[in-house]
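Following this message is one structure expressed as structure tokens.
A single protein chain has been omitted; all remaining protein chains appear in their positions.
Coming up: subunit A.
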Amino acid sequence: MEDKIIIKDLNLYFDTHHVLKSINLNIKANEILSIIGPANSGKTSFLRTLNRLNDITSAVKISGEILLDGMDIYKKGISLPWLRRKVGMVFALPVPLPRSIFENIVYGPRLNGVTSKDRLEELVEKTLKSAFLWDEVKDRLHTSGTKLSGGQQQRLCIARSLALEPEVILLDEPCSGLDPLSTSKIEEALYELKKQYTIVLVTNNTKQAARVGDNVAFFLMGDMIEYGSSEHIFTVPNDKRTEDYITGRFG
């Protein structure tokens, strides 16, 4: 498979704090890459370099290159709204905007100038079906998104990011606050979604990484310790620290 995203020698600093240290990583098209590691290992910061969401925090310094389809996303003149439409994101906490389910999903397309009612309705139905939420909410699309259950809210957030028709989807511990049933629904959705999208999944749950990830990267204190296929990492890891982490000896 071809590489969707190529990361070359990526370093990230918050003030003087060196958060990511010389990361080199290729993310293949239509795979699910899981990123695992203990707290403060730089997983989330890494994810947020891919859609440049770190840029809104003050005092961020970045060096290295991130190539999306061969184009450096940190090059001068890159439009951030354009980049973020190509690289969608789902956050750890499900955050529906305080508006209806329908309005949550069409928020992004509307900003992008889509006004046709038919087109918007089509997007809502399509994305809610992809996120396995359509059957549960199709009769109440105009009720508030904040009234859904936690698991439904998170699937709504996934649908909302799909509505931009991105190429890459970043998920930051999307199941951290959810029960096992909601988690399995989201994993099911991810499994279908990877046929069309490239998915980067940060997770605290090593079992989840083993279940859905094609490849796995293990981060520790800002270093990428090991990268490989799920089977390889979860059966015969090369590095002692990876083994310690996945067998629960620390983290």
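To be clear about the criterion, a contact is a pair of C-beta atoms (placed from the backbone, for glycine too) under 8 Å apart; a residue touches a chain by one contact, two chains touch by 3 or more; residues count from 1.
Here is the rule we go by: contacts and distances are computed from a predicted model.
Visitor: One chain is missing here; what is its name in UniProt, given the choices "Hydrolase", "3-methyl-2-oxobutanoate dehydrogenase (2-methylpropanoyl-transferring)", "Phosphate transport system permease protein PstA" or "Ni/Fe hydrogenase subunit alpha"?
Guide: So the chain that does not appear here would be "Phosphate transport system permease protein PstA", according to UniProt.
Visitor: For the full complex, which residue in A:L10, A:L53, A:I101 or A:I186 touches the chain that was left out?
Guide: Candidates A:L10, A:L53, A:I101 or A:I186; residue touching the omitted chain: A:L53.
Visitor: May I ask you to list the residues on subunit A that touch the chain which is not drawn?
Guide: Answer for subunit A: residues 51, 53, 56, 58, 80-82, 84-85, 88-89, 91, 93, 95, 97-98, 107-108, 111-112, 146, 157, 160-161, 164 touch the chain left out.
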